[in-house]
Structure formats: structure tokens, C-alpha cells
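Please read the structure below before turning to the comments.
Every protein chain of the complex appears in place save one, which is left out.
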Amino acid sequence: MTASQIRGLPVVTVQGGEDVAEVRDVIYSPEAGRLVGVTLNKRGFLAGRSREVLPAEAIHAVGQHAVMVLDESSLAAPEDAPDDVAHPAMERNVLGDDVLTEGGASLGKVADLVLLVGSSGEVVGYQIDKAGGGRGYIPLPAQLSVSGVALVVPNITEEFVQDDLVGLGAAVDEFRARLGLP
Amino acid sequence: MSESFQRSAGRKVMSRSSAKELGAVSHLLVDAQQRQIAAVVIGRGKKAQLVEWAQLSGFGPDAVMVVDEGALRPPADDRERAAAEGRLELVGKRALSERGNELGKLDDVTFDADTGALEDLLIGDRRVHAGSLLGSGSYAAVLDESQEPSP
Partner (left out) sequence: MDTIGWLILVVIVVVVAAVAFVVIRRRRRGGGVIATKDKG
């Protein structure tokens, strides 16, 4: 599933059956290729940011309709959560980032992040709006660099742009092999 | 004897000691961890009262018998107040798996009228054993992952 499908999902307690918050930002590690945590909004139509955050370790499951936690104590105060989640680097929002190869060719713009369903937050790649139009998917590359403006990727990423999510899973392994990664 | 939430809604509640009618069943408050009916909510709104399952002499097909009128009391905490307002009602509640996927709406819940123990949860045309219930509240009833639809 994608990060935009996770944003806005209610955070529901397994034991209490209560919707205690809503997902605001999705925070991931490009290096580790995994979800690190989410920041939260309060529930309600015009409700704003919640002080508490949810580190990935405290997430019981992420489903199509809800992010599940065991109980309210899974939500962490900022001082009790990892810095990346408590104080996310908002300037490193990758949505809309230009996807640039190290050779200087633009493959498109980042539209979304793709995560593996039912895994514990594994990130498999990015959904991009291709430079020539249309949607594409690229496997999570060995980040050369990431900022809030651009994602710099190895040249061979250009060969690995997929048309759909089905191809993405298979592409990840081959891509990593080509880059000589474990 | 097996009873259901839908069938018992609106059933009259009588005092065993005085034979007086005390009201009608509006909601059944459930202890999800025990998979047990904890209390019966009688009446609606500000005048709603609770009676604990242990204070019933019987939950019969024609009337719910309370040992004594004195067993009725107003809601004592947030959870009981929420139950009195109907926010914890299981019938019509969204059923969510512990994996975070919606399973449908709870159409009805059956229970043993003698013990108050929950038996089955009816979701659409599926009958799920109440042992799958992990928790329930105002937003959803959470079922364990054995209820995930097969891929």
C-alpha cells in the first residue's frame, strides 16, 4: 500500500475499540528502507496536530482501513519517542521531489511512497509521475541523496521504472543485485 | 438458552421482589475481554440506568427479571455513560480485524441467556465465534486475525 493510503487512517486500539488519533505524516528511513513512525492528528473534521506520535515499534498492524495499536499507551509523548518521529524534518518531505539520476536526467516527480502490505513497515519504492506523463514505480534505490527538493538515484534506475506495483516487487531484488547490494 | 441482542432490545425489565415494571432494555454493555455481558442498560437519555448481570434473577424470553429495584443505578464512569448513550452498542458496530481491515457491520450478537456469555457475532452472512472478539468501543469491535478474509 502507499503512504497516501496510510495518511488519514484512524489509529484504533485493539483492546478499547476506540479511534484515538489519525495519521498525519509518514516518516521513513530511505537507508533502512522502512517506516520509522507516524505523526498524528486529533480526530475530528477540523482538528489539528496531536502532540503525541506513534513510533513504528508501537504499531500493531497497518491495514486498509486502520492503523492498529494495542492500547492508548502505544501513543508516545515527543520526549519518549525517537527524534526522527518526535521532530520530523519537515523540509525533507519527498512528495513532489524531482527524481534525478546521477547523470542529470529527470525520471519524473515523486508522487507517493510504496510500502509492503502486511510487513512491518518495509518500504519497497516510490510511485512517480513520469517525466513523459503517466504513472511509474521505481524500486527503493541506494539513496545517493534525498532532500525536500530532489531524490538522486543511480543511472540504472532509469531501466527499472515499472508500470505497475506487480512488477515493483520483482524489480526490487534485481535492482539491488545490479547495484551489488545485499 | 440462546438469546440475541436484536431480539432482546426493548424487552421489559421487571423487579422480582415487587413485580413492578422498571423499564425496557435499551442496550447491553459487554466486557469484551471476558466475552460476557456486564450490565443491562434500561431506559434512554438522562434517565438511563444500569443493572449488573449478577443482579438479574433471569434473562427470560418475555422479561428481564431484576432481583430488586435497588439494583438499578445511574452510570458510574465514562464507559458506563458511553454505554448509556448507545455509543458502545455492538449491533451496527463496524467490525475491524486486528490487522486493520474492515470485516463488515455487526448485525447481531448471540449470548447464553443463563450466563450472559457471548456466543456468536453475526457479520453479514458470516457467523463468527465470540472468542474472536479482542475488544470493542465506540469506534469498532476488533476481531482477531483468524477472521481475515482468505486472499
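Order of writing sets the chain letters: A and B. Residues in each chain are counted from 1.
We adopt the following convention: a contact is a pair of C-beta atoms (placed from the backbone, for glycine too) under 8 Å apart; a residue touches a chain by one contact, two chains touch by 3 or more.
Only a predicted model underlies this, so the values are computations on that prediction, with no experimental measurement involved.
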Neighbouring displayed chains - absent chain, whole complex: A
Residue of A:Glu31, A:Glu57, A:Asp80 or A:Glu159 in touch with the missing chain, whole complex considered: A:Glu31
Residue numbers in subunit A that touch the chain omitted from display: 3-4, 7-8, 23-32, 36, 41, 45-49, 84, 88-90, 92-95, 110, 112-113, 143, 146
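FYI, only the chains that are shown with their structure count from here on.
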Whole-Å separation of chain centres (CA-atom averages), subunit A against subunit B: 40
Touch list for subunit A against partner subunit B, complex: 9-10, 12-19, 60-68, 118
Touching residues (chain side subunit B, partner subunit A) in the complex: 32-33, 96-102, 134-142
